[in-house]
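One structure is given below, encoded as structure tokens.
Here the complex is missing one protein chain, while the rest keep their positions.
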Amino acid sequence: MSVVAIKEYVGVPRDLEANYHGNIMTYITWEKHLMFAAPFIFPVPPSMLFGDYIKAIAGVIQPHPDAAKIDWSKVEWRKSYQPWQPDMAKTLAENGITHKCHMSFRTPGLDGIRGLGI
Amino acid sequence: MSNVFIAFQTTEDSRPIVESILADNPGAKATESPGMVKIDAEGSLTVKRTSIEERIGRAFDLQELQVHLITISGHLDEDDDEFTLAWPN
Partner (left out) sequence: MDMKATKKLGLKDRYRNQTRGLHWDTTYQPMDEVFPYDKYEGIKIHDWEKWEDPFRLTMDAYWKYQAEKERKLYAVLDAFNQSNGHLNVTDARYINAIKLFFAAIPLHEYMAHRGFAIAGRQFRGVGPRVACQMQSIDEIRHMQTQMHTASNYNKYYNGMHAVHHQLPRMWYASVPKSFFDDAITAGPFEWMIAIGFSFEYVLTNLLFVPFMSGAAYNGDLGSMTFGFSAQSDEARHMTLGLECIKFMLEQDPDNLPIVQRWIDKWTWRGTRVLSLVAMMMDYMLPKRVMSWKEAWEIYFEQNGGALFKDLERYGIKLPKCALQGIEEKEHISHQLWAGIYQWNFGTSVHSWVPSDDELDWLSAKYPNTFDKYYRPRWEFWREQEKTGTQFINTGLAENCQVCQFPMLFTEPGDPTTLCHRETHYKEERYHFCSDHCKEIFENEPEKYIQAWLPMNQLPQGTCGGGTLEGWMEWVHLVPGQDNGNFEGSQDQANFQKWKGQVTGNN
């Protein structure tokens, strides 16, 4: 049963890709850096190179003292909870990133203030 | 046995009510916080009309409790003479 209703009931999702003017929504978490209270959302074109996507992320996380120390070549990635290796020179679409995809990244050796995960 | 409780605003009107409850329910314990007093009792707690009337020197309708009440816990059984809160098991 997809909903308890008195008659046939079909919902309309509010966040379909078509609503984003050519962009897709991406969700991304920087693991062990809880100073940023929640995962970020980035509306971006699927034709964006992953390397450029990282530059956008780097801008937002810049207030954290660990941000400047990240070696992006050593970052460990996950997509929908599975280990995953993106190709920086390819687009988001070519990297298999689709609308409302959740990614996370871990920066080895950088686990937040005093290694406390914050 | 779980605790029941009842809480009242700290007012002149509620003071004799609280006194009656504490007198009629030997295990009941009152805790004061800013603006309120909360009475906890194990299993059950009864508010008796006659006890309140003895203290205030006039007739009292138990539903007057509503004016001073803040909250309760437990199943309620109310009639003209008694207002009882209880967890049956």
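Residue numbering begins at 1 within each chain, and the chains themselves are lettered A and B in the order written.
The rule is simple: a contact is a pair of C-beta atoms (placed from the backbone, for glycine too) under 8 Å apart; a residue touches a chain by one contact, two chains touch by 3 or more.
Every value quoted in this text rests on a predicted model; they were computed, and no experiment measured them.
Asker: List the displayed chains that the omitted chain touches in the full complex.
Answerer: Counted over the whole complex, the chain not pictured touches A, B.
Asker: So that we can see where the missing chain sits, which residues of chain B does it touch?
Answerer: 2-5, 7, 9, 33-36, 38, 58-61, 63-64, 66-80, 87-89
Asker: Residue-wise, where is chain A in contact with the chain that is not depicted?
Answerer: Touching the chain left out of view, chain A contributes residues 1-6, 9-16, 19-21, 23, 25, 27, 29, 31-32, 34-43, 60-61, 63, 80-81, 99-102, 104, 112-114, 116-118.
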